[in-house]
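Here the complex is missing a single protein chain, while all its other protein chains stay put.
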Amino acid sequence: MNTRTEPVVIRRLFIGIALGFFGLFIVLPLICVFYHAFSKGWVVYLQALAHPDALAAMRLTVITALVAVPLNLVFGVAASWAIAKFDFKGRDLLLSLIDLPLSVSPVIAGLIFVLIFGAQGALGPWLRAHNIHVIFALPGIILATIFVTFPMVARELIPVMRSQGNEEEEAALTLGASGWKTFWMVSVPNIRWGILYGIILCNARAMGEFGAVSVVSGHIRGLTNTLPLHVEILYNEYQSAAAFAAASILVLLAIVTLVAKTVIEAVIRRGHTA
Amino acid sequence: MSIEVRNIHKNFGQFKALNNVSLKVENGELLALLGPSGSGKTSLLRIVAGLDFHDAGQVLFSGQDARDQKVKDRGVGFVFQHYALFRHMTVFENIAFGLRVQPRPVRPSEQKIREKVTELLKLIQLEWVVDRYPWQLSGGQRQRIALARALAVKPRVLLLDEPFGSLDAQVRKELRLWLRRFHDESHITTLFVTHDQEEALEVADRIVVMNQGRIEQVGTPEDVYHNPVNAFVLNFLGNVNFFHCRLAEGKAIIGDTALEVPGLSVDQPKAAKLYVRPNQFRLSRGPGKGTSLKAVVEFINPAGTLVKVNLKADTGERLHVEITQEEYRQLKLVKAMAVFVSLKDVSYSEYVQTAA
Amino acid sequence: MKPGFVKKSILPGFSLSLGFTIFYLSLIVLIPLAMLFIKSSSLGMAQFWSVITADRTLAAYRLSFGTAFASACVNAVFGSIVAWVLVRYSFPGKRIVDALVDFPLALPTAVAGITLTELYAPTGWIGQFLNVLGIKGAFSPFGITVALTFIGLPFVVRTVQPVLEDLDPQIEEAAASLGADRWQTVRLVILPVIFPALLTGVTLAFARAIGEYGSVIFIAGNMPLKTEIAPLLIMTKLEQYDYAGATAIAIGMLLISFVLLAAANYFQWLTSKNLGKV
Partner (left out) sequence: MNVKWLGVLVAAVLVVGGASFAAPARAEGGLALLNVSYDPTRELYQAFNKSFTDFWQKKTGAAVTVQQSHGGSGKQARSVIDGLEADVVTLALAYDIDAIAKNSGLLPVDWQTRLPDNSAPYTSTIVFVVRKGNPLQIKDWNDLVKPGVSVITPNPKTSGGARWNYLAAWGYALKNFNNDEAKAREFVAALYKNVPVLDSGARGSTTTFVERKIGDVLLAWENEAYLVVNQFSADGYEIVAPSLSILAEPAVALVDGNVDRHGTRSLAQAYLEYLYTPEGQEIAAQNHYRPRLAEVVQKYAGQFKQIELITIDAVFGGWQKAQQTHFADNGVFDQIYQKK
């Protein structure tokens, strides 16, 4: 018998436990969403999605992600470059600070921006005097989203960059490449899948954030409602089919995200099997 | 181009990686930096390349201080221990990289680049891997690609970090002969790091033996092998037997046996350590002309050019001796046989301060 | 740059990348979080203390940390099993399962909350069975734990999985050749190696669970002292215009999480130090 595996009975038992747990916690909710989304038929489903408020919510969600994700991407690349390629004091501290937003409750995340930009907040009077809208407008929603998705790209990139070491960059420099060229021609291609992976996860989280955005949104219909907030509103209007229809869009997005991720991983794995 | 380093110091925290190292590499020379791991040889190589920074001292390229010269302007070709090939580029793109990143005015045309790469691939005899990715190549092939990539930019100096370190014994032998031939044709000043004394002895014009951040000895392979300046160099460059003894009247007294030591003149009896290479013993079936040490054969390995014999002397020492096949046949050595050992020569001896 | 602050390197862009990192970190995370402390300082120390030690606050903390801990434990066990099964066994649909592990990360929390409530409410697909067994699914600490388990699962699986994949097969073969049975091998050889990763994963899941709002709020039931989680209490305070109180509770939460996370990190550092990073 192979020394690295277990008797068939135990193996089956483990697979059974894992799949059972998995089915209960992941698959069933997934089915549930679509079951309810289509509970009133295709027509209601499509109508729910074509509603102007739903469309506006989708647009807002996309815009938010389009701003938040690139900013976090730039940050993620910069942070991982500094942390993975250099050896400096306080690196571990910086690492845990970057992870900080993961352990801050989304409600607190929303709250802190209200404390700063709200009318009663630190910058509130000044912003009001200059007629700049942050809270209850797009910038506030984007800020809250950036906060909760803050470490997503960096977390993906740091281990990738670390595992690759500095030798390829050094080789490029000895071959006469400038720092900028080295970065673009050697470093970036080497982390491109990590970047993509980070973008995908960051995007999924950005589009799905509820708690933090809920605090700063103002819930103006068709204007500051993101898709997850729209789901909540529909749900509270007893339109559960429509709510789940909107939710299903987010679920589909999640699934697309996961498919993309799996494909990326397959590509990476193929690249490593020599 | 010649390279000179003067009084280089390099610390990693408390650890002294390089401690006051000075060295001159002549133009067109092939020089080996030899030493155990942690001896500072790789640090020195990286400092010369400009990949690392020294804390004090100077690096001079053709007499010019290179402190303000960036890596990319130094004109060094560096071959990394693990090759550091760009994993997302084909072999062709890897070799062409150095040419492609040159500033636009001096950058060769696409046609020129193609010619150059093809020429280099021919040189390393790997024309057929041009479109492959690094992960599709064997270690030896990657090594040669890395070399070709470094050569593409016509470096003034070639720096190799353990170039054959992670290769099979066979490939390693082939590649080092190839390197020697290549150097004989190109005469690029080359500095390479190795921990393998055989490799250094076989390939290099001169060898720099390093230990604990210092240079122990610089010299031709013959020089460092035959005239080691200290026990470390001696030990590092090959197997050696050593005895505690007293030297007196041209003889080494081990226990109650006095061995004749050729070419040794001692005024006063002294305690000493005696270092003898395996091939510096003479074995005979009976006590020879001079005084000799009686020993018993414990083990014989006749496979190889030389026959390796392990002996246990009456005085307790264990000896590793190498004799020719011819001697072996004449002596008709068998296990447990008693033989007499005398000295043909001594590699090195040093006096020991006796406590008494 | 201070000498000795950074190990000198020929790679470019250190000041720029670190500078930008710190700038962005400060702008988005540190300065806003500092506002919390400034705001709560308008309360005196005594008042701050009385807010965070009020019965209701303590109950909410207990609930938030308790259910987060329970879900982290569930995930530690089942997440490890899922990771193990995914790495070691082959079965039909494995790739789909592998891909879906990240589903909770990608699913908006509000949707997760509504869906889980749907499932675990007494009328739901799962809730009705639990009801027969006399277990209250939704609107109980059980329901909260379910939601938090859902949220935390990917963190555990995704940190344990790569370590299991990288495990040198020779270690297990060596153990087997030395006469260890399979269970001994798993317990004495494999578990200690994956333990630091498991701890990291569980800590992440735990941290995420403490602050979770969107998915919990629907399923919790929100009974004061019973099923009212700390983030909800913050919301409640906010809606009573009690900013200082809200920030005080938030700070209490943050501080407790930090202490727990720091302890976990330290413990992880200890265990991984003993393993040595080979």
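Letters A, B and C name the chains as they come in the text, with residue numbers starting at 1 for each one.
One rule holds for everything that comes next: a contact is a pair of C-beta atoms (placed from the backbone, for glycine too) under 8 Å apart; a residue touches a chain by one contact, two chains touch by 3 or more.
These numbers come from a predicted model, not from an experiment.
A.B. asks: So there's a chain missing from this view; which of the remaining chains does it actually touch?
C.D. replies: A, C
A.B. asks: Who touches the missing chain here, A:A48, A:V114, A:M185 or A:M207?
C.D. replies: A:V114
A.B. asks: Have a look at C:S26, C:S41 or C:N222 and name the one touching the chain we're not showing.
C.D. replies: Candidates C:S26, C:S41 or C:N222; residue touching the omitted chain: C:N222.
A.B. asks: Just one of C:F5, C:F37, C:Y241 or C:W269 touches the chain that is missing; which is it?
C.D. replies: From the options C:F5, C:F37, C:Y241 or C:W269, the contact with the absent chain belongs to C:Y241.
A.B. asks: Of A:R11, A:K40, A:R192 or A:H219, which residue touches the hidden chain?
C.D. replies: That would be A:H219, which touches the missing chain.
A.B. asks: Suppose we count only contacts with the excluded chain; which residues of chain C make the list?
C.D. replies: Where chain C meets the chain not shown: residues 12-13, 15-16, 20, 54-56, 117-118, 121-124, 138-139, 217-218, 221-225, 228, 232, 235-236, 238-242, 245.
A.B. asks: Counting contacts across the full complex, list the positions on chain A that touch the omitted chain.
C.D. replies: Chain A touches the missing chain through residues 63, 67, 70-71, 74, 78, 114, 117-121, 124, 127-128, 131-133, 135-139, 142, 178-180, 183, 218-224, 233, 235-238, 240.
FYI, only the chains that are shown with their structure count from here on.
A.B. asks: Looking at which chains touch, is this a line, ring, star, complete or other?
C.D. replies: complete
A.B. asks: Quick check: how many Å separate the C-alpha centres of chain A and chain C?
C.D. replies: Chain A and chain C have C-alpha centres separated by 16 Å.
A.B. asks: Name the residues of chain C that each touch 2 or more other chains.
C.D. replies: Answer for chain C, listing residues that touch two or more other chains: 10.
A.B. asks: For chain A, give me the residues that contact two or more of the other chains.
C.D. replies: 170, 173
A.B. asks: In the complex formed with chain C, which residues of chain B make contact?
C.D. replies: Interface residues on the chain B side: 50-53, 70-71.
A.B. asks: Please give the residue numbers of chain C that touch chain A in the complex, ascending.
C.D. replies: 4-7, 9-14, 16-18, 20-22, 24-25, 28-33, 35-36, 38-39, 78, 81-82, 84-86, 88-89, 91, 95, 97-112, 114-116, 118-119, 125-126, 146, 149-150, 153, 169, 172-173, 176-177, 182, 185, 204, 207-208, 210-214, 230-231, 234-235, 238, 243, 246-247, 250, 253-254, 257-258, 261, 265
A.B. asks: Would you tell me which residues of chain A are touching chain B in their complex?
C.D. replies: Its residues touching chain B are 167-168, 170-178, 181, 185-186, 189-190, 192, 271-274.
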